[in-house]
Each structure stands twice: as structure tokens, then as C-alpha cells.
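A single protein chain has been omitted; all remaining protein chains appear in their positions.
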Amino acid sequence: MKPAPFDYFAPTTLEEVFELLNRYGGDARVIAGGQSLVPMLALRLARPEVVVDLNRVPSLSGITEEDGVLRIGAMTRQARALASDIIGTKLPLLHQGLLNVGHPPTRARGTLGGSISHADPAAETPMVMLAYGAKMVIAGSAGERTVEAAEFTLDTFETCLEDGEILKEIIVEASADEGTGFSELARRRGDFAMVSAAARIRLDADGRCAEAHLMIGAVAPVPLRCDAVADALVGTQLTERRIRDAVRLIDLNSFSFDNAEVSLAYRRHIAPTLASRALAQAVGRTGGLRT
Amino acid sequence: MNKRRVDLTVNNRAVSMMVEPRLSLADALRGELGLTGTHLGCEHGVCGACTIIVDSDPVRGCLMLAVQAEGAEIVTIEGATPVVGLSEIQAALREFHGLQCGFCTPGMVMVLHHLFSNNPVPSDSEIREALSGQLCRCTGYQGIVNAAKAVAARHMHQNVQPRETSQDHRE
Partner (left out) sequence: MAIGEPIVRVEDERFLRGEGRFIADYALPRMVEAHILRSPYAHATIRSIGLDQALALPGVHAVLTCDDLPEGLPPIHCRIPTHGDLSPYLQYPLALGKVRYVGEPVAVIVADTRAIAEDAAELVELDFDPLPAVTDPAAALAADAEQVHEAGNLAGRWGFDLGDVSGALEAATFMVSDRFSIQRHTAMPMETRGLLAYYDVGRGLLDIYGPTKVVHTNRNLLATMLRMGEAEIRMIEPDVGGSFGARGEFYPEDFLIPFAAIKLRRPVRWIEDRVEHFAAINHSRDCVFDVTVAADADGIITAFDVKLVTDMGGYIRTHGDVVPSHAGASFPGPYRVRNYRLDAMTVMTNKTPTGTYRAPGMFEANFARERAIDRLAQKMGMERAELRRKNLILPEQMPWHVGTESVKRPTIFDSGNFPLIFDRATDAFGWSLPYQREVDGWKRGRGMCALVEPSGLGPFEGVRIEVDQHGRVQIFSGSSNQGQGHETVLAQIASEVLTVPMEKVRVRHGDTGIITFGGGTYASRTAIIGGNAVYSASISVRTKALDAASRRFGIPVEELDLREGAIWHGLNNEPVAKIGDIARMLMPGNQEILQTPSAGNIPDNDGLVVTSYVRAVSAGAAVFAVHLADVLVDPATGETRVERYMVACDVGRQINPMIVEGQIVGGVAQGLGGTFLEELTYNEEGQLTTGTFTDYLMPNIYDMPPVTSLVFEESPATTNALGVKGVGEVGPSGVAAAVGNAIADALGTSVGLNTLPLTPQRVIEAIGFEVGA
């Protein structure tokens, strides 16, 4: 388990990064936290000629907030994000999702941008970003472009990043007064989910559901947005029963993942339960669940 | 092969080494610096045996390239061990039978070392979370958790404060 040989560069500016990526094209891979790439190198499943390290580009890290808009550098460590008060208070769903990502030593190196760009269908952070409707700032030598989270993740391990581009920053609009919920079932805590669910709920002054978002992960190449469920909840007083009825509207036909260890039937069986839990937790965090 | 020079601090000593880019940090610590207390159990980042402290964080030594450690401050099991005898954490692990074959033990010591440096009186759930990324095949973790709980209880009794290390306040 020793990687094939490669050359290594540790640029300190984005300009250098793009210059290297342009020079080496498809032979180059960027390394962020390395928690997925390095095992692939060791197994020789990834065999780049050149590894371009993003860890020494200071402008890629950090969390800032301005007028309710959070900008998170792609190289922000998962552990830093998890410990961040801003994220804990303004983007609680991200905090909840990160609690399920790996373990302290992998979170210490692993980055938000790395995890999102890796686009594992069972990963937590891409689903959270979809639930928030985050914007992804993509940078390359030609400049920057911004895409919606829903346009960023295309397929299993596939994003809209072109050769020579990297994810630079994630922009999320914090929504005040909402409750969030995250629920997942993995064989072991910290592992990738068999099914996961993320929910955001905002109530109006009368305690009715003003806005709802529900995502289901690990069932298809890209986390599923369940708008039918959300629509059924909006405008209603949220009770456990209402939630139980609404999650029946999850489109189980769009589930596609099926393997011997975790069958499609099983994923379909548990998804409504996990969705209910996430929604109930979200409602509870708004202080509005009525039994 | 194109070897690179890497300068770093390991266990409070400045060192430099010449490494191929493909060499993992754990392999470099072991092979180049002779620090064989850091063990490799899987080389793909799951087992945690190679966990070391890099710039104040617990990190998988097998998931960092040695070249990435340029300028880093690293603590390995050798650096978390007193010249003679055992640290408080190590002594507790012995007292509570928190090890058998001893292969995962350096990683366990390092995550506990990190935990207690920052949080002298961790809760039970904080102890478990700190240990959650470390696999042990022998003990069933019970002795390890009991050892950590005993250290926490002692600290509470003695009112121990977080260690003010230079690393923690560097930034």
C-alpha cells in the first residue's frame, strides 16, 4: 500500500494553483484534507503524476459572516467548522451533519470543500449544502463562477468542476428562526450512512410551518430533495402525525442504490422513519412540535 | 526519485529529512527518524494506530504526506512519554488494563493526551468521542474508557486547568 510515484507542489497563492493545474492538466490532482485521496493513492486507485497541495493557500480557509451571509473557505477543516460558534448558531444543520462525519482525527485534517468536492452520495456535507441551497464559488484560471449546490453535485463522485478548477468557497445564507434536524443510520457511528435525512423548518408567528426543506441521502447518486413532503407541511400545524403522513410522499421510486449489504427495499423501508426523525428534531428546535 | 527536503519540529526538536513525495508522514517518522512508536495498522486512515499530534490536532499519520509536514510541529508517542516511567494517562491505562497487545496503544495514548491537554475533565461522552476513531481488537475499550474516566476524576478532584502550551496560543 505505497502510492505510485508522483511529483508534489505546495503553492501559496491561487494563481500558482491554477498555473500548476493548467500546466499538468489531467495528470494533476489537488489534495485538500487528504482523508479520501491519500487512501486512494495508497491503494493505487488514484495515480496522479502531480499532486497540488491546497493546504498552504491561506485565502482558502476561514469562516466569515456579513449580513446573515456566511462564507466558508473550501479548505476550512471539518473540526474547525464543527467547533465554530458561527456555524453552530447560524448553520446548525451543518454542525449536526459534521457530527456524523468520521472521527476527531479525520475531521482535524478533512476539509469541507474536500468532502463536498469528493461527492460521495452517502456523505453528509453535500446534503447539508443542498438543504441550505448553498452557493458554490468555483475558481479557475479563467476566473470565478458561482453555481447552486444542486448544480454542483452531478453524480456519484462527480461534480461540475472542470479541469483546472477548484471549489473555493461556499456561500450560505443563514436563516434566522429556523429549526434543523439531522438523522442518519450507519452500520457504525462515523461511517457513511445507509440512509440519512436532513431537515430545515421555519414556523410563522402562528406556529404554522412557513418553510420546510427535506433531503434524503445515500439512496441515489445525488441526495434527494423531497419537495412534495415540504409542500405538504407548509401552512400546517406540525404534529407528529402530520409529519408521519407527509413523509409518505417521499418519492421512493427515485431511490436507486441497491446492494447485498444494504438493499433498495431496506433503504425504502427506513427512509420515512429517518425523515420523520429529522423533521421532528427540526420542529423541536423551533420549539413548535405539538403532539 | 526526486526527494524533497522537509524541515519540521518533532517532539520539540528541529529535524529535517529527505523524502519522496509519496512517502507518508507516518512512514517518514518511522523510517527516516526512527520513531517506531507510531504504528501502522491499515495505511488507509481507519484504524487510528498511527495517530499523532500535528500542530495541536490529532491526525492520522498515514493520511498525511511527509512533504506536507514542512514547518509542522509534531508530537509522537515518544514525545508524549516522560523520560522515565509513565505519564498520568499511560499509568492509568496500565492500572485499568487498557491494553493487551499494545499495537493500537500509541494511538490511544495520543488521542487521550490531546483530549486531556485541552480538557482536563472531559465528560464520559467526550472521552468516547475522542476515542471513537481508534480501533482496538483486544480490550473491548472498557479498560481504556475506565482509565480515561479515572484520569478525569482525578483532575476534577485536583482542579486541573487546561495546559497552556505554546502551541495552543500560537495563533
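In this document, chain identifiers A and B correspond to the written order of the chains, with residue numbering beginning at 1 in each.
Heads up, the rule we're going with is that a contact is a pair of C-beta atoms (placed from the backbone, for glycine too) under 8 Å apart; a residue touches a chain by one contact, two chains touch by 3 or more.
In this text, all values refer to a predicted model and were calculated from it rather than measured experimentally.
Undergrad: Any idea which of A:T12, A:S59 or A:S263 touches the chain not displayed?
TA: A:S263
Undergrad: In the full complex, which of A:K2, A:R23 or A:R241 touches the chain missing from this view?
TA: A:K2
Undergrad: Check each of A:M194, A:A246 or A:A278 against the chain that is not shown and name the one that touches it.
TA: A:M194
Undergrad: Which positions on subunit A touch the chain that was left off?
TA: The list for subunit A reads 1-5, 39, 43-44, 185, 187-191, 194, 248, 252, 260-263, 265-266, 268-270, 272-274.
Undergrad: If the hidden chain were put back, which residues of subunit B would touch it?
TA: These residues of subunit B touch the chain that is not shown: 20, 22-23, 30, 35-44, 46-47, 49, 76-78, 81, 85-86, 90, 93-95, 97, 99-106, 109, 128, 131-145.
Definition applied: only the chains that are shown with their structure count from here on.
Undergrad: Show which residues of subunit A lie in contact with subunit B when the two form their complex.
TA: Within the complex, subunit A touches subunit B at residues 1-8, 10, 31, 34-35, 38-39, 41-43, 51, 53, 55, 77, 79, 102-106, 108-109, 189-190.
Undergrad: Hey, which residues of subunit B end up touching subunit A in the complex?
TA: Result: residues 1-2, 4, 20-22, 24, 27, 43-45, 48, 51, 54, 57-60, 62-65, 67-68, 70, 111, 129-130, 132-134 of subunit B touch subunit A.
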